[in-house]
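Step one of this worksheet: look at the structure below.
What you see is the complex with one protein chain gone and the rest in place.
To keep things simple, chains are lettered A and B as they appear, and every chain counts its residues starting from 1.
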Amino acid sequence: MTDEAAMMLRVSLFGFVTGIVYWFVSYEPLGTVALLLLGAGPGFAGLVLVQERRKQADPAESRGDTLRRFAGIPPLDPPGPRDKRDDDLGVLPLPSIWPFATSLGLAIMLTGLIYGLWLLVLGGGIAAYATWGWLAAINRENRYGRIQAEDDPPPEDQVTPAAEARADPDPDRADG
Amino acid sequence: MATTELPVPALPEAHEEPAGLVDYLITVDHKKIGILYIFTAFAVFLLGGVLALLFRLELAQPGLQVMGQNTYNQLFTIHGTIMVLLFAAQVSTGLGNYLMPLQIGAADVAFPRLNAMSYWLYLFGTLVLLSSFFVAGGPAASGWTAYPPLSDAKYLQGTGMDLWIIGLALAGIAGIIGAVNLVTTIFRMRVPGMTMFRMPLFTWGILVNQLLILFAFPAITAALAMLFVDRNFGAAFFDPARGGSPVLYQHLFWFFGHPEVYIVILPMFGIVSEVIPVFSRKPIFGYRALVFAFFGIAALSFGVWAHHMFTTDAVYLPFFAVLTMLIAVPTGIKIFNWIGTMWRGSISFTTPMLMAIAFIFVFLVGGITGVFLASPPIDFQTNDTYYVVAHFHYVMVGALLFAMFAGFYFWFPKFTGRLLSDRLGKWHFWILFIGFNVTFFVQFNLGLEGMPRRIADYPIRSWGTYNYISTVGSFLMAVGVLVFIWNFIVSIRRGQPAGDDPWEGNSLEWVTSSPPPHHNFHEIPEIHSERPAFDLRHRSPSEADAR
Partner (left out) sequence: MFLVVAGLLVWSMIRYRRRGDELPEQVHGNNKLELTWTLIPLLLVVVLFVVTMQGQNKSLEKSARPALNVDVLAFQWSWRFTYEGQGVEVVGAPGNVPELVVPVGQPVRIKLRSADVVHSFYVPRTLFKRQAIPGRTTEFDLTFEKVGTYQGHCVQFCGLAHADMLFRVRVVSPGEFQSWLAQASRSGAPSRPGT
């Protein structure tokens, strides 16, 4: 079982045990329900993680594969021994106005609960439009492949610590 | 030694332009989002501080000199609300957003756009809440805990209270979304070789903090929704005349409220666990014990909520008393481990280190007084008095601020490429430390003498002396914060250039440039221990390679 699953299951155990003990010492319903839910939530998460671990054919799934599976991108074809592509850090979305717009819509919508239906509808409209834009962007990326934001290569004269380590594995050696 | 190389596109070198306003509006980069969180949270902190200075002016002498009762009630309500709910949790989220992906070797968080949405929801929630200052009737005047029936429409009319509820609901949704994001990132996106037990302790702090948010925020969201429906749509969740129960609200609120204070402080434990090893030039003492302590505190924090309700005569006292006292055990383990790190180390007293050490002192006082409060008979005397106010300001302000500033001084070079002035930092430190203790230590005495909290004026004239001292201290604290702001302004342009790793740090963020490139890393070394940067400097895996 992975460390993550173990953690979730231990918290879940705590929730269930305290919930049950709490019921029998106090007969107070809200706390009991809350603690039992604390058991159920992480418990569910932990079980999902355990299940997933069991289903994986190759327990040493590379991170690239994880990210691809996670992002809904089909696995590398042909799958094979680990190669450099497996350590690809994945793809990142381009900057986007949709998170800002969706939040604005949601905020106006909730404020509309105070000030009247018109504001609620206005906010709902903005949120709906923004959600549509967001989903369209995701759809576009899935269909046509993601476009990464370009990154700068390190400047010529700068040596990254990792590169330095490759060049000089043991700087403390006597011959320098 | 094999390394992990990113696919670097063969393009002519591009220069990074300084980010403009539009860049921040559309960014999905965790680093920029982290900066947005930190700046917004700090602005909220300054506002909350100004509100406090205002009502401390009122309290300095007996009698009402500066403001009326209603204004006083509004000021302490908003002060408490924004400090606890809109500053403390989010400054950690901001630091975590920026640093956690770097510390685990990821290029960004799991859901970058959702990450941006979390921030904007937080900002809009804050703005909605603060807009209550401009409506008829002004902001909520219910105390940050907003107990019904007082917070019900019958006793507190006006949209101020409703805007308070909606603002917090938005911020709560932001928190939950953010938590899903950050937990997924930590579980799924660590660089190969970084097992859970090789993660830096700051990342552990963020993990536990976000898990707490995930399981505690729904309770407050429910309570807020129920309160809103009671107020505006004629429901009776909390109205005893129609079958509801005010105690129900207290349970819901504190089931959230207690984990909330650990949400606030656990990332601070994480910061201190990073800073102390670096400036003691030793690894953190008892890494695994610290991880288990994090989880012990987090789990226990869900079992203690009704220690805020000891005086209701509606809760089973021994259960909550014993669990609350038990939290002292993992907390004590942490403190001993921090001291164990310093023991036989080689300690440099830079500003971040001073802040981290002050954190331990201040947290010790706050924590011990907390254990006193865990005892129902003691709580019967001290609950709702200034003793409690002093206790929580020691942990939530003293401990929080010193750890936060330790983090700021420690990571400012990584964010900006320049060092904050250590000289100004020491002025900042001493003024803040003295000011803080002057402000809050006397409040323990006031509480023991019986001074209630949340009162605009007090009947016992002799309480005026301590109150006056406390007010003086609060202004001293303000000066300390101003010194920090000055330091920031001066250093951001003219601070000493820092390079990648000015402190000889331990974790992965010190391996990349300052500030990091857009994709965070050009190259990531192999991970063999919980101190990858240290290993890189010393070219051999450290002994903790048993995993």
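By our rule, a contact is a pair of C-beta atoms (placed from the backbone, for glycine too) under 8 Å apart; a residue touches a chain by one contact, two chains touch by 3 or more.
This structure is a prediction, so every number in the text was calculated from the model and none was measured.
**Student:** Omitted chain: which shown chains does it touch?
**Tutor:** Hidden chain contacts in the full assembly come out as B.
**Student:** Using the touch definition from the top, which of B:F39, B:F134 or B:F380 touches the missing chain?
**Tutor:** Here the residue in touch with the unshown chain is B:F380.
**Student:** Which residue among B:S280, B:S301, B:T351 or B:S470 touches the omitted chain?
**Tutor:** Among B:S280, B:S301, B:T351 or B:S470, only B:S280 touches the chain that is not shown.
**Student:** In terms of residues, what is the contact footprint of the unshown chain on chain B?
**Tutor:** 69-70, 73, 141-143, 147-150, 155-156, 240-241, 245-247, 280-283, 285-289, 311-314, 317-318, 321-322, 325-326, 328-329, 332-333, 335-337, 339-340, 342-349, 357, 360-361, 364-365, 368, 371, 374-378, 380-381, 383-385, 449-450, 452-460, 542-544
Quick note on the criterion: only the chains that are shown with their structure count from here on.
**Student:** Starting from the mean Cα coordinates of chain A and chain B, work out the distance between those two points in Å.
**Tutor:** That pair's centroid distance is 22 Å.
**Student:** Can you list the residues on chain B that touch chain A in the complex?
**Tutor:** 1, 3-9, 11, 13-16, 23, 25-29, 106-108, 110, 112-117, 120-121, 123-125, 127-128, 159, 162-163, 166, 169-170, 173, 187-192, 195-197, 211, 214-215, 219, 228, 232, 248, 251-252, 255, 295, 298-299, 302-303, 305-306, 315-316, 318-319, 323, 500-501, 511-513, 517-519, 522-525, 533, 536-537, 539-540
**Student:** Which of the residues in chain A end up touching chain B in this complex?
**Tutor:** Touching chain B: residues 2-4, 7, 10-11, 14-15, 18, 21-22, 25-26, 28, 30-31, 34-35, 38, 41-42, 49, 62-63, 66-67, 70, 84, 87-90, 92-100, 102-104, 106-107, 110-111, 113-115, 134, 149-155, 158, 160-163, 165-166, 169-172 of chain A.
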